[in-house]
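The complex is shown incomplete by one protein chain, all other protein chains being positioned as in the whole.
Take a look at subunit A:
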Amino acid sequence: MTTLKTTITTRPQVFAVACIAASSLLLAAPFAAADEYDPSKQLNVTIAFGPGGGNDVLARTLIEILDKYDLYEGDIVATNRPGGSGAVGWGYIYSQQGNPHHISTTSGSFIATPLQADTPWDTLDFTHVALMAADDQVLVVNAESSINTFEEFVEYAQQEPLSVGGIGSVNNDFIVAQLLSVEAGYEYDYIPFNQQGELTTALLSNSIDAMVATPGSIIGLIEAGDFRALAFSAEQVPEALEGVPSFEELGVADAAVPMPRGLILPPNVSDEARQWWIDTITEVVETPEWQEYVKANFLTENVLLGDDFTGFLETSINNFRTILTETGAI
């Protein structure tokens, strides 16, 4: 029931032609596959999380853009395969070795899950296409708090450890909170939560002293003056958070670990297919729809193509591994 079909070729005859073309190509596959990518075949989009989450919205936005600008000729079928913090969905993509007609979108769990669980796949096994945007974090306190700036926050924390909340214990929120404490030099207690709602409520009720969150989830409370933003992890601070210093400005740039919103293909996909997708994503991120998506969800514009994306993932994995080994989580 969670499968939705986006049909691009709606007219039956076009579809029939496409089918014939596809089947003839199948016959010629040994010769053709290595040379050219065939965007007329059905594209399978695997979403490793349930409907309605950040990863799902990203995948469906991408499909809409591919559809609207005719960037992909064939049918596009999106399937949610949630379970095991992405282990199930990306495990499925992993099983499609070499098949360039399967794609999937990534999130923080793409790095965290294989470190934490014994998954058959590893983050670096896949064919990395591009980082399309990044989900950055903001450090906030309740506006009733006497802490007004990041400097004050560090001062307070050095006198008496503060409690800082975030989502999960093997997750970007925790990594950022931990790196911040190391970089700025203070002690703190990390309080993990399962749901954003519970986390936000905990700060709102003054149960915790501060929290790390993505701006999209709490922007309304910041604008209304209920929460005070102290620091933002990316260099480029979104409009809605104007005046909030970036980690870089505060001298803690190394604490920034953005959540990757990117695109991957199964392992061992041909270079031609990878290049085709890199070119396509370059077009996708230029569209006004994509700009709007990035803005509406308070993401950070951050496009890294091909090997640059792989490099980005390697750095993130190292960050995660170092911290999680230190804290004993893995």
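Simple rule for what comes next: a residue touches a chain if its C-beta (ideal position, glycine included) is under 8 Å from a C-beta of that chain, and two chains touch if they have at least 3 such contacts; residues count from 1.
What we mean here is this: contacts and distances are computed from a predicted model.
**Q** Considering only the chain that is not displayed, what protein name does its UniProt record carry among "Fe-S cluster assembly protein SufD", "Tripartite tricarboxylate transporter permease", "Transcriptional regulator" or "Assimilatory nitrate reductase (NADH) beta subunit"?
**A** Hidden chain, UniProt protein name: "Tripartite tricarboxylate transporter permease".
**Q** Looking at the whole complex, which of A:D122, A:E198, A:D254 or A:E283 touches the chain that is not displayed?
**A** A:E198
**Q** Could you tell which one of A:L221, A:L241, A:L265 or A:I281 touches the chain left off the display?
**A** A:L221
**Q** For the chain that's not shown, point to the residue among A:T119, A:N172 or A:S246 touching it.
**A** A:T119
**Q** In the full complex, which bits of subunit A touch the chain not displayed? Write them out.
**A** 1-2, 4, 50-54, 56-57, 60, 64, 79-85, 87-88, 91, 113, 116-119, 163, 168-170, 189-198, 200-202, 204-208, 216, 218-224, 226, 240, 292, 296-297, 324, 328-330
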